[in-house]
Each structure stands twice: as C-alpha cells, then as structure tokens.
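The complex appears here minus one protein chain, its other protein chains still in place.
The block that comes next holds chain A.
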Amino acid sequence: MDTRRVSSAVPRVRQVGFFTPNTPAQHPAPTRSQSGPPTSDSPPLSGSPASNSLSPVMIPPPRHLSDNLGGRTSALPVPGRGNAGEHATVGSYNPSESVLWLESPPRSRIGDAEFSEGTESSLGWYRRSNSGKVASSLPSGGFDLSQVKQPESVAAIEAKNPLPEKSEAQKEQASNSKPLKARTTKAERRALQDSQRAAKAEANKSNTPGGGASSKPMKQPPQKKDGPPVASSVAASERIGVDRPVEKERKKDLPPPRMQFDDASRVGKAKRRSVLNQPETRNRVELFRHLPPHKNGSQLPYLESKFFELHDMHPSVYKVGLQYLTGDTSGGNARCIAMLQAFQEAIRDYSTPPEKTLNRDLTSKIGGFVSFLIECRPLSMSMGNAIRFLKSRIARLPLTLSESEAKAALCSDIDRFINEKIVLADKVILRHAATKIRDGDVLLTYGSSCVVEMILLYAHELGKQFRVVVVDSRPMLEGQKLLRRLVAKGLSCTYTQLNAISYVMHEVTRVFLGASSIFSNGTVYSRIGTASVAMVAHAFQVPVLVCCEAYKFHERVQLDSICFNELGDPDAVSKVPGRVDVNYLDNLTDKQKENLQLLNLKYDATPSDYISVIVTDYGMIPPTSVPVIVREYRKEYLLI
C-alpha cells in the first residue's frame, strides 16, 4: 500500500502546496526529503476510480489518468525501486514540475533501503517503514491490502464474493496480477480506463436500485466487505457497483449536525443519559444558548463519588476525562494523545463478551467512552478525527483475526496515528516553518501553541538570531507559561497583552499562530484572540503563518465564532487573579447580577483572508487549499 501511496501522491501534493527548496545547510540529507514527507504521506485515493467519476472537473484528465493507473499499477507490494520507471512515465505529463519528480525516485529508494533512519533524514519514510512492519507483524498478510481496497469495493464485493474465507490465496493472486498490469503501456491503460468508464456509466443507469444494500458500509460485518481485491480482468465489472456506494459514502461523510443545546427535548434526553450534572447556569448569554454550558472542576468530587457506579468506564478513560474537566490536560495535541492512549489502554484490557462480536461491541464501547469525554469537555475537531479513525479501524478489522490479534492491531494503529499524524507531522512542520525564519526576524506568537513553541526552539537550535514577541490574553494567560519556557531556553522575548498588539506589530516581521482546527473554507479555528492578532497583522501587512497538523483539518465550514464554539468558565472573566485593585464585580446585588452576563469564549474563527500560509505536514499551502487536503486525504485518516 505504501508504495502505491508514494507513486500516486506526488502529483497531488504539487497540486495543493508548495515547498521551499532552500533548506538549511545543516541538513544535507533532509533537503531531499524536505519535500518528501508530504508525498509519502499522501493517500491512495487516486487509485480509486470513484474519485475520478466524482470530480471530473477538478483534476485535469490526463494527469488523473496517469495517476490513476500509476497508483493502480504500483499498488501492490512492489518496492519503490521498481516504481521508478512508472514515475518517469507519469512525470512526463507534468514537465513543468519535473524538479519534484526528479526527487521522488531516489526518495523511494531511501525509504526502502534505510527505513530505520526515518525520523532523522526522511521523516516521511518512517511511516512507510513503520506500516511495513505492522503489516508484516500481522498474521494475515492481506490485512493492509484489504483496508486499502475497501472504499471502492465495499458493496460490489459484498455481492460478488461469497468466498471471503479464501481471501489469503486470492490476495496472493491479486498481488501477482497487479505487477503484470504495470507493464501495460500508457495507451493501453488509457483505453482500459475509457472502457471502464463507459461500463460504469452504463451500470449507473441500469443499476440504481442496487445501491441500497451498500448504504451502511461502515457497519457491515467485515467478512463481507473484506473480500480479496478483484484482479484487473474483473476490474471493469467490479466498478459497476462501486460508483453508487461511494456516492453514498460521500454523503454520509458529511458531518452530522451538532447537538444544539437550545433544543429543549434533546437536551432533556442528553441530561438523562449524562453522568455529570448539567449545571444550571444562572445567566447565560442569549447568543450562546446553543452551546453546552461550561462544566467546571466543582463537579469533580461528584464525579469521583460516581466512579464505582460507572461499570463500563475504563479507569484510564476516566482519568483522562477528569483531566479534561479540570483543565489539567489542554491543547489540541495533548488532549488527543491522552485520549488515544486511554483508548489504547482500554482496548488492551478489553475482552469480547460472549455472544458478541468484537467489532460491534468495541465500537459501542468506544462510543460510550467518547460520550463520557464529551461530557467532561466538548471534543476538539482533532479528537473527532482521531475517533473517526479509530472507529473505522475497528469496523474494518477482519473477522478472521483472533481477539488478541485484533487488539494488537488496533493498539499499533493508535500508536501509528499518534506517531505519524502528530509527532512526525510536527517535525515536518518544524522543518518547513524554520525555512521561513531569517536572522533578525521579530516573530510574534499568540497564546501557547506547542507547534509554534517547537518551531521557535528548533530555529533557535539552528542558530538563527531572532526575537520573539509573546502576546497573551486573559483569562487563560497561557502565554506566560510559554514565555517561561522560551526564556529558560535563552530566547530573547517581549511579552505583552493582546490589547497592545497594534503597538508591537510595527516591529514584527512574522506572525506564527497555532490552530485547534482548520475548516475547509480556510477558516482557522483557534484560541480566542487569534483572529484579532491575525487581523492586526494583516492590517500592518505582516505575514501570518498558521502551523497546524493536517489531522486537525475538518470538512466543516464556519463563518463566525458563534455558531460553534466552546464556553469557558464565566467566573474567570470577572475575577482577575493577582490584581487586588480590580474587584469591581465582587459584591454585586442580585438585581445587578441579573443584568450582568459573563461570557468566556474559548475559540474564535479567523477568516482565511488574514492567513498568508498554512504550514502543515503536507507542505506550506494557502488557506484555499485546505478543502483539497481534506478531500484528497480524508480517506487516509480512515486507512492510514
């Protein structure tokens, strides 16, 4: 799968991003892999004919064709070296982008040869090698294979493959037949593609009712969808059924509407289910009645007392929930990792109850965990993506696996997600962002973003001379902690509050911001105040770089900060710790309290106009390319 990913992805990445060829001289090896990681991280989706049929407009046909077939041909365990020729043919369609093309074949060699070096020299390869290991560690070699094949063949195979148990052998066959196909010429491939398309169109007309069976591809028992990939001879017929299900799946992929907390009936239902007391906030802001009220740490004793009543709850999940509730764990990545690790623990301790299947029971169990965590604190987008990933992995576990094997596979999947989507992604972002820091720069950052902090420290380690302006705001005052850490590392810092942003912006040359999530209309959803910083930077014509791992991208769209947000503790607004002179709101009469509402928003949405570039693990992209990344790589979240 990995090889396939490599070959198919390169042109895609060039469509959506751009890279800086001038990497620092200290890293001669990474110069190549600088642009490499994104390529290797890219998904196999181009291999699916579905994307072809769904978006004939967006992707130019010749390139697509070649991608398509290229991806297809190299899809099977052909080592990267073998693909070099393939690359060349594909590349010939895009002579203008030949620079990157030239880079790719050697990279694939590196990836195969020295995969232990992953972290240092070729980040992107780490994952390849890693996944390779995973695959080999699995008893059924076809495991990964089936995963990749799935999205396009879910339904069709259901109908056509009555013999899933023999998948092992068939897969072998399939893998043998694929390289054969790789040797077909371009013209042949194009002809084949055309015929397939025609067949598909035919099938679409005639086959409409057939799609009904495939309406729930995620929940289907795996033996049905987990059939062997059909060899190229049947490929045309296979795709007949494929089209509709993907269409369906796409519709299904639209995020479900969020819980609206001004909907009395639903809130009532949720309350009955909930573990925590829903706080009756005395005076909620009218505009934000649709958001869940903030739950503060005062519920902690209550929750602790309920610990033994919650039989289903795994202690590690419980612990993470409490940490969310008290705010001990905060920050998108930290929360996501904590959650995934807790799930990992829970999966390790899990045993399938009798007369139940692991897939279904574990999914519902995870669902229970998630709703508990949501009660403690609303999920971030990144966590939502991680949960989706995990659930899809569970759903796609082949039933042939024994329980221990399945658990091991899931645990390693989670590890892989954390490692690749967060840890390594951050490292790639560091490399990209560091190229944008020059000597003498004054960098401004807001709040405390762990990626930005890493970037600053990394650039400092590289010996770049720059100054940091840390802008902070109440009530979190996260910037102070960041300031403390930066100063301890010897960076020269200036600290100020958000209000003074116009004063300090004159001297600033770059603004680095973190993000909680990036929506597909380019809106950056981040710590409240980020929008103001970006706006002022825009007004002063200072470039704004948003650093965000791609797993935080989300296909939702949002225009303002009101429709979706998270409420913080309202009392934190009225109290200013450490300032005895500010106590105007301490002793209010009831009548005064009635008129006073305190609003503590946690996030805001920065319009994409203010963003110069988004630094992500796929490279540096403009905000307009976010939907492309989301669209093209969404499947990868599920397939990884």
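We adopt the following convention: contacts are C-beta pairs under 8 Å (C-beta built on N, C-alpha and C of every residue); 3 or more make two chains touch, one makes a residue touch a chain; residues count from 1.
Everything that follows uses one rule, which is that contacts and distances are computed from a predicted model.
Colleague: So one subunit is absent here. Using its UniProt record, which name fits best from "Histidine-containing phosphotransfer protein", "Translation initiation factor eIF2B subunit beta", "U3 small nucleolar ribonucleoprotein protein MPP10" or "AP complex subunit sigma"?
Modeller: In UniProt, the chain excluded from the picture bears the name "Translation initiation factor eIF2B subunit beta".
Colleague: Quick one: say which of A:L362, A:C493 or A:C548 touches the chain that got left out.
Modeller: Going through A:L362, A:C493 or A:C548 one by one, A:C493 is the residue touching the chain not shown.
Colleague: Decide which residue listed in A:S330, A:T435 or A:S574 touches the omitted chain of the complex.
Modeller: Selected residue, touching the omitted chain: A:S574.
Colleague: Which residues does chain A use to touch the chain missing from this display?
Modeller: Where chain A meets the chain not shown: residues 285, 287, 472-475, 480, 483-484, 487, 490-504, 506, 528-529, 531-532, 535-536, 539, 560-562, 565, 573-574, 576, 578-579, 582, 584-585, 588, 592-601, 604-605, 607.
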